[in-house]
Each structure stands twice: as C-alpha cells, then as structure tokens.
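Note that one protein chain is taken out, while the other chains of the complex remain in position.
After this line comes subunit A, so read on.
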Amino acid sequence: MSTTISDSAQTPETGTARVKRGMAEQLKGGVIMDVVTPEQAKIAEDAGAVAVMALERVPADIRKDGGVARMSDPDMIESIMDAVSIPVMAKARIGHFVEAQVLQAIGVDYIDESEVLTPADEVNHCDKWAFTTPFVCGATNLGEALRRIAEGAAMIRSKGEAGTGNVVEAVRHLRQIKNDIARLRGLDHHELYAAAKELRAPYELVKEVAELGRLPVVLFSAGGVATPADAALMRQLGAEGVFVGSGIFKSGDPAKRAAAIVKATTFYDDPKVVAEVSRNLGEAMVGINCDTLPETERYANRGW
C-alpha cells in the first residue's frame, strides 16, 4: 500500500498532556470503583466500571483503623492489574513523589495523589509533569483545582469526605467549583489578573477557564457516593463521572449496587431509570454525619 508508514519514520511520544488528559476523557460518563482484592475488581468490571482504584483498605476502614495510611503493596496492586482489563488506578500520599514513582514503575494507569492517605508533605504536592503516568487530584474549589492542574494533574475530582457515605461535602465542592467558574465567566479581561491572585492560581489557567467555561481537564465527583441517586445527583451538578469508594463494597449486595450506580451514572437525567435501579438494593453503607467529624479527621483539609 502506497501510504503505509515506514516503521523508522515515527518516534512515538509518550506521557504528553494530550495523552494524559485524553485518557481521562475516555472515562467520562463512567464509574471508578475502589477495590481491595482481585475478586472485587472483577465484580466491579462485570458491573460496568470504567476503571478501578486498587487499595489495601477502603476509606471507611482507613477512618476506623486510624494510624498512617500509605501507598498499597505493589503485589496487591499488580494482582488487581492482572485480574481485570479496565484501567487500574492507585493512590500515593500527597507530596510523596517516591510512592508515585513506584506506582509508575509498576505500570498503573492513573495515580491518585490522595488526601485519603496521610500527607507526606504539608507544603508541596508532587510535580506531576515529571511523570509519564497521569495524575488525578482532589479539589474543594477552583483555585485548588487550578493549582493541581498547574502542577500537572490531568484530571480533577472533588474531595468529598471519603469513607463517610455522606455526599454533602462532594456536593459543596462541585457547587463551589461551578460557582467559581461562573463568576470568572462574568469578569472582563482586566479583572482576570486580580481573580488569578484571589484564586492563588496561574493567570494563564484562569484565563483558559474563563474562556472555556469549564476546567481544561475532566472533572469527576469523589467522596460519599453510596446510592444510584447520589451518583445521578453528582452528574446533574456537573461531574463528568463518579468515583465510588466504600459505598459499594461496604454495602449488602456489592454486585447489584455497583451495576445500579453505573446505570444511574449514564442515565443521570432520567429519574425513571434512577428509580428502577434503586429498587431492592439491600443495605447501603451505614454512613457518618460530616458535622460530627472533628476537624482533624476531615480529609478535605489535606492539600494546599
């Protein structure tokens, strides 16, 4: 064939911003589930998850157990990578760039620099541009989201209180990010410089968001989703997809609940579908009221 490329002519470029952000674009409209064993990973994949987050303990157990929460055992992460064909994500501590290097060396598909683990650095996050593996980071507002994107995050998620089964914080974060973006849209170009200063974010990114009317990367919800209606709520509030942590495997019938949350995430704007999939799911995870959580146990405060 005349147009066949000669193999030597091309040097593939890996780890580009487009490849990293583009990976998250492929996850849109989907559900990413926390799993702690290969068996759970298979249940998640069979239920229609677009990716799994491999970790040793779900956030609800991290909360219960206390102590320092760290990156999971590479053996355990690899056993999950072997069990499923969908992308596998794993968590590194905030600022712990060596844990991130290890996760990249194992070959995970996405690294979550996560406040659910105990932070390793109280000032700095990882320089995520230095990695081939893309990063997802949490944010409670637009300024925080843009600081993470400036550091190289290719995907943003809310920081709803993980492990509580209470969606209230994720709702707050998504509304905040949305309102912050709406406010930028209303500013003229003179005002964007002061806005960047207030947001403590680079001007170029602030300008880009003001023009796009959205983040330049994919925005997911994370934290507190326990029911199909929770997932649909987050989608209607503007999340492009949903992370579900403890909500599935801390419930009575994980396989059924996982499939129900997947369906509700796709048909988030169709109450009939959400109603249908909400029937007879068994017990949801118990949940914790966030206003009874002491400040020191609030994960959303971690990250700077």
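Quick note on the criterion: a contact is a pair of C-beta atoms (placed from the backbone, for glycine too) under 8 Å apart; a residue touches a chain by one contact, two chains touch by 3 or more; residues count from 1.
Note that in this section contacts and distances are computed from a predicted model.
Per its UniProt record, the hidden chain corresponds to "Pyridoxal 5'-phosphate synthase subunit PdxT" from the list "Dihydroorotate dehydrogenase", "Chemotaxis protein CheA", "Pyridoxal 5'-phosphate synthase subunit PdxT" or "Cytochrome c biogenesis protein ResB". Checked against the full complex, the one of A:Ile80, A:Leu142 or A:Val262 touching the unshown chain is A:Val262. Across the entire complex, the residue among A:Gly107, A:Gly213, A:Gly252 or A:Pro271 in touch with the chain not shown is A:Gly107.
Annotation for subunit A: contacts to the undisplayed chain at residues 1, 3-5, 7, 10-16, 18-19, 22-23, 25-30, 45-46, 48-51, 85-87, 104, 107-110, 132-134, 262-263, 266-267.
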